[in-house]
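Below are the structure tokens for one structure; questions will follow.
All protein chains but one are shown in place.
Then we have chain A:
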Amino acid sequence: MKQVLENIENQFEMFQVLDENGKVVNKNDLPDLSDDELKELMRRMVYTRILDQRSIALNRQGRLGFYAPTAGQEASQLGSQFALEQDDFILPGYRDVPQLIWQGLPLYQAFLFSKGHFHGNQYPDEVRALSPQIIIGAQYVQTAGVALGLKKRGKKNVAITYTGDGGTSQGDFYEGINNAGAYKAPAIFVVQNNRFAISVPVEKQTNAKTLAQKAVAAGIEGIQVDGMDVLAVYAATKFARERAVAGEGPTLIETLTYRFGPHTMSGDDPTRYRTEELDKEWEQKDPLVRFRKYLEGKKLWSEEDENKVIEEAKEDIKKAIKQAEQQPKQKVTDLINHMYEELPTHLQEQKEIYEAKESK
């Protein structure tokens, strides 16, 4: 009898470019990004951190609704999005609003999604994406379908999707990566392993040492990346994208990351299941700190640059929340109108009833 578990685990060593001090530890894999692109990456990470802080505050004031904090995951979310082209298709989970924003979703629409307004999900044509998926795993089986569609159309694009560590336990997670593998479809499956699914630590999800090794079950490529290292996440996604558009099939990328905040703003209290030591340990790995050091070393970033971004973000957020609050209120007739191309008789009847109510 041959024992293979250790051999498999050894195949999934963490891929890293920058260490915690912002030093390049892996020159060979340093992605080819211009100074402007590097600065843009930093700008987006700082902006998104502020967006998270402001979203939490706006949620507490009751000006936003459902919100899943993103602080800590900027490298994982934005490094991967930065590797995409405009015509790539994103299937986000509920925590993946930042990727949509940087793909072009207007901020006020992201706020309307949070508040629960249909206009938040009426995406501009150039943002090829579905709205954040609430059913964990569903975005994975759908991604296999989008990717197969791209392949059939002969497009040089990919479908990218995101789930968390807990999501890897779902059946749809396996079916999604397996289907994409069977069709050699151009899909990128990202697992953002922030170590907790609400209160359940990743060790209670599976006995597997890495989540990246789950790619083996689908016979596809798997990479474990330092999810606090934006250059490593970018490089891994770029690599997966190039493989995909070259017809080599899907890749599963596990990003090791952390959420500094609660699971969502709907009453979750992380002090019930997380220790202060663990929080501190991960704060040392803050993706912003590390990348800031790297850019400062290259004389590409200053406090002044950072403050400019912070002010810009706060200003944009103020405008966007105002615009969201000015959106006309939803009517039942709006909801009825979006059900079918042609309304069946029973909905026509109900529409008339609500039209009468609404005109009072």
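By definition in this document, a residue touches a chain if its C-beta (ideal position, glycine included) is under 8 Å from a C-beta of that chain, and two chains touch if they have at least 3 such contacts; residues count from 1.
In the analysis below, contacts and distances are computed from a predicted model.
*Asks:* Which choice in "2-oxoisovalerate dehydrogenase subunit beta", "pre-crRNA processing endonuclease", "Phenylacetate-CoA oxygenase subunit PaaC" or "Na(+)/H(+) antiporter subunit C" gives the name that UniProt lists for the one chain left out?
*Replies:* Per the UniProt record, the undisplayed chain of the complex is "2-oxoisovalerate dehydrogenase subunit beta".
*Asks:* For the chain not shown, which residue from A:Q11, A:Q86 or A:Q122 touches it across the whole complex?
*Replies:* Missing-chain contact among the listed residues: A:Q122.
*Asks:* Looking at the full complex, which residue from A:V17, A:L78, A:V97 or A:L148 touches the chain that isn't shown here?
*Replies:* Here the residue in touch with the unshown chain is A:L148.
*Asks:* Among A:Q77, A:Q103 or A:S131, single out the residue that touches the unshown chain.
*Replies:* A:S131
*Asks:* Among A:S80, A:T163 or A:N178, which residue is in contact with the omitted chain in the full complex?
*Replies:* The single option touching the absent chain is A:N178.
*Asks:* For review purposes, identify every residue of chain A that touches the missing chain, sorted by number.
*Replies:* Its contact residues with the unshown chain are 89, 118-119, 121-123, 130-131, 135, 138, 140-150, 152-153, 159, 171-172, 175-176, 178-179, 182, 335, 337-341, 344-347.
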